[in-house]
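Below you will find the structure I want to go over with you.
Omission of a single protein chain aside, the complex is shown with its protein chains in their original locations.
So, chain A:
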């Protein structure tokens, strides 16, 4: 089709490459391959832009085969009469150093091993924006089917100085993807001399997760951040935003209610099935309905930092009270123009007993 040729849209490649520059190919001379240890090399190929970058944004892209293999099979040699998948990988990525493989072991490995236990994605996380910045809060219970695997896991992970992300879903996936996102944001910052906005970070994460749609990857994150200007770099004020306060790292209470496009608090929900929503209040996880009911009635834009902390803590507490998969402690982060600040982790058991004591006293009188 003429239109396709003009747009450079070729017949759909085997896997959609969102950031693919038109000249995308696996040319060894263009790519600097970071060869890690191990027999399988790296699970991705990174391209360091030698000459000003081939495309506007280069980021992590997964290798095709790893999307179709079950994660349990990762790293196992499969017994087949056909040539092993490892050799196919070599063929598709000539940038990989040629490695000599041991002959496939004659173990009877079934092609797709089911997961040994059902994973439940239980958690309560929330994030909301108000005049004083952004509050991100979460419980700390990592559950695995009916077992509490870890009572003190951090579910709010800082990504950079002005961005934290709450995680929900599979803990390992969330931790990994947060690190990948942090790396890509840092690379962006180094290349372009400014921090990527929260919306940009959300879009980046969403596009990086898109190839894994349909697999068992499960990440539901709320990115809570403050978009502002770096100290060294002043953004030019366009006419549209001439009346909004920009490029000032002022105290948070001078931010106007009408959201400026350039700087201010941001909360964006990103999900591994592709949903990406910007808003003012999100709660994610199995305990989210309980948290929503507390937050919807109490959160308003003009609340103070003290109030906001109280409400967030209360919401997580109520959710842990009702939801079996949320519990233990509550982590709370507050993001302002100056960066994020972490409130000390609080054990909700104390709060539970305090409430029981209050009730007991009320009944007694």
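Basically, a residue touches a chain if its C-beta (ideal position, glycine included) is under 8 Å from a C-beta of that chain, and two chains touch if they have at least 3 such contacts; residues count from 1.
By our rule, contacts and distances are computed from a predicted model.
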| item | value |
| --- | --- |
| Name per UniProt, for the chain absent here [options: "Regulator of G-protein signaling 11", "Ubiquitin-like domain-containing protein", "UTP4 small subunit processome component" or "Proteasome subunit beta"] | "Proteasome subunit beta" |
| Selected from A:179, A:193 or A:213 as touching the chain missing from the view | A:213 |
| Residue, one of A:271, A:319 or A:337, that touches the chain absent here | A:271 |
| Residue in contact with the excluded chain [from A:128, A:177 or A:282] | A:282 |
| Contacts of chain A with the absent chain, listed as residue ranges | 1, 3-4, 6-7, 9, 11-12, 14-16, 18, 206-207, 210, 213-214, 269, 271, 273-277, 279, 282, 288-289, 292 |
